[in-house]
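Mind having a look at this structure? Questions to follow.
With one protein chain removed, the remaining protein chains of the complex are shown where they sit.
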Amino acid sequence: MSPWRRQGWLPLLALLLGAAGPRSGFETMTPELQAMQRDDAGNPGMLSVLEGEALFAREGCAACHAAAALRGVAARYPAHDAARGGPIDLAGRIAECREQRAGRPPLPRESQPMLALQSFVAHQSRGLPITPDPRLAEARAEGERLFRERRGQLNLSCAQCHETLAGGRLAGANIPEGHPNGYPLYRLEWQALGSLQRRLRGCFTGVRAEPLAPGSPAALALEAYLFGRAAGLPIETPAVRP
Amino acid sequence: MRRALPALVFASVAGLAQAEPVVVGDAIPAPLTAAPGEPARGRAIVADRTRGLCLLCHPAPIPEERFQGNLAPSLAGVGARLTPGQLRLRLVDSRRLNPETLMPAYFSTAGLVGVADAWQGRPILRVEEIEDVVAYLATLRD
Amino acid sequence: MSSPTSPRSGTEPGRRALFGGLLTLALAPPAGATPEAMAEAIALFTGGATPELSAAITLDIPSLVENGNTVPVTIAVDSPMTEAAHVRAIALFNQRNPQPQVIEARLGPWSGAARISTRARLADSQRLTAVAALSDGRFLLAEAEVVVTLAACLEG
Partner (left out) sequence: MARTLIRVPATATRGEVIEIRTLIQHPMETGYRPDAAGRLLVRDIITRFTCHFDNRLVFEAMLHSAIAANPYLTFTLRAEASGVLAFAWDGDHDFRHVETRALTVT
């Protein structure tokens, strides 16, 4: 097959996938918010990326990891971890690396330094498509079960809002498809950068359900499923969302 | 794929055993309280996004509340479309009519999964509030 | 400015947590600012002079925002920015936050242009007023209406 022909296919494929594929929350934001995310000098999430970059150097991460080699890493997470026999997410990997290899005290998942390190690492993959780890099929299946399970006093599932009703309006707010491709991200509601786990906690609390414990097998399974259903979407870290 | 609901278990209020609402066809014809509902209180509950939650999904003729959802049918005219008994069943447990419904059961805790501690065993509304909301919705005739 | 002793006494369910999440508001419902308070703050800025509505000043702010916590705003004044004719100051006011002031900026001929951008917090849909102080003692005014929609699923 001639290279021409092969290339001819790609845009068509992209178009077809684009039409039916996942839609980033970015696309349904106002032009002003899109501009805020796009502009590195104005995106408030970049402050965390900068902080992460400084920490990365100060904590000696660069001794093993060249920043350039981090490109693409976040697009492959959550990944299969042989030692755990299951998924590990980016925050989990960073925590493990710091503690076991660098001998540093643990950082809580939601702490500012951890969010900063995570946003710095994920930022290196900005623009790269999410490529789910094929070894996580089992976790994704469990995650999908959780995604479709109705829960909480309001008895709603993730799927009801973020699949069936995506694009509708819950009160004044647009319901996005709920993809994880921009985390950690700067949410105007938080007025801060936060993790996917924090966002999930918000949703669970919203339907008056007990949130999943961050880093628990259930939380990792749901995360693996969310990244699986967002396959192909570019990493946007640090995204900006309302 | 959803399991059939177990026999309907209606919530009881703080130790006081509630008479179980009696479903007749697609309605609960008898009020749940001796005192009739109060439409003004019902309107306030419908408008309150942390109590009734109705406006998150339903548009309603409550003009001072600007941002109303579009996920569920408008409440305008609902009092002409449904009898108070039909409204009551839809509030108490809409799943009785459609197991896949988006609408939460406002007075049933049956079959719920993973409810947060703070809301455990509690229905979304109390019987008096259900009656207030029914009374209000019944006034929405155009 | 009125006392913030009763920050949640306003009736603004629109800005309250949906779905029973805890409150994560940037601003409590307006306990203070009103059109009158805004007019007072503007009078303080102009020293009592009445600003003229003018096309020479533009207040660029989205008419609809998803979240009032961070609303981009740019104010620009068409001015030669010379010693003889320049903008001395630019200020932004609001009607429905607890306080009517948002920002006051001072500039001069060395600024080269009269243009500032920032991000405001808006407790609710409301009218904003930008006022520019000119070197000749005049004040120019521009207004904009902003509709703030709600954020759903606020977290606990």
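Going by the order they are written in, the chains are A, B and C; count residues from 1 in each one.
Going forward, a residue touches a chain if its C-beta (ideal position, glycine included) is under 8 Å from a C-beta of that chain, and two chains touch if they have at least 3 such contacts.
For clarity, every value in this text was computed on a predicted model and none was experimentally measured.
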Here the chain that is not shown touches A, C
Kindly state which of the options C:Thr46, C:Gln101, C:Ser125 or C:Thr149 is in contact with the chain not pictured. C:Gln101
From the list A:Leu70, A:Cys97, A:Ala159 or A:Ala192, which touches the chain that is not on show? A:Ala192
Mind listing the chain C residues that contact the chain we can't see here? 4, 7-8, 22-23, 25-28, 31, 69-71, 81, 94, 97-99, 101-122
Given the full complex, what residues of chain A touch the hidden partner chain? 40-42, 44, 46-47, 50-51, 191-192
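As a working rule, only the chains that are shown with their structure count from here on.
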Multi-partner residues in chain C (2 or more other chains touched) are 14, 18-20, 149-150, 152
Residues of chain A touching at least two other chains: 154, 170-173, 205, 208
In the complex, go through chain A and note every residue touching chain B. 149-156, 160, 165, 168-173, 204-205, 208-211
For chain A, which residues count as touching chain C in their complex? 29-30, 32-33, 35-36, 44, 154, 170-175, 188-191, 198-199, 201-203, 205-208, 242
Can you list the chain C residues touching chain A in their complex? 14, 18-22, 24, 26, 62, 64-67, 69-70, 72, 149-156
